[in-house]
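Below: one structure, written as structure tokens.
With one protein chain held back, the other chains of the complex are shown just where they sit.
Take a look at chain A:
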Amino acid sequence: MDGLQVGLQFLFTGLNPLQQILHCVLQWATFARSWFVIDARMQPPGKIATMCSVRLQGKHKPIYHAMSDCGDHVVVINTKQIAFSGNKWEQKVYSSHSGYPGGFKQVTAAQLHHKDPKAIVKLAVYGMLPRNLHRRTMMQRLHIFADDELPEDIQANLTEELPQPREIPRKLSEYTQEEIDAFPRLWTPPEDYKMK
């Protein structure tokens, strides 16, 4: 749909062609569907899922309306390296029922992640979206990848990278020797003590 064709629709409105083209450009800019990318490395899946659900519904836009299909695409990468707080890897249980008798399955988060590294994020986002018929279409616009590799067509579409919700703490091996030396010694060991 090019601007000239749309401009012809405005022939009798009293707007000059430049204003008509500008209106088209602005319309496209506001209602365009953008592609976001989130890196889930060392991040809690719940916080990733809230960010995804907000953008899939379109609630981050001032022009949001539930019926106006204003959701964006979200790509989540590195879901294999997701980090749960506490002991949730062992305590959190994902349940499902196949519908047949004796088909109730309960799997811990660690087992589910081993079987399918994408499932935890997918289930988290699915549970945070509104329970209506739009949910399935919004899930189709969510793209989850277990590692860094993206197909080229998705990589070409990406527009913005979202900041990570959790600050990744630094390991002791990642500190430089100068930083370690700059930190003062809190206590002096007795001279005779056999250290470590």
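Please note the rule applied: contacts are C-beta pairs under 8 Å (C-beta built on N, C-alpha and C of every residue); 3 or more make two chains touch, one makes a residue touch a chain; residues count from 1.
We adopt the following convention: contacts and distances are computed from a predicted model.
Only one of "BRISC and BRCA1-A complex member 2", "Large ribosomal subunit protein mL66", "Proteasome subunit beta" or "Gamma-secretase subunit APH-1" fits the UniProt record of the hidden chain, and that name is "Large ribosomal subunit protein mL66".
Shown as candidates are A:14, A:62 or A:190; the residue that touches the absent chain is A:190. Although one chain is not displayed, its contacts with chain A can still be listed: residues 42, 81-93, 106, 108, 110, 113-114, 169-173, 175, 179-180, 183-193, 196.
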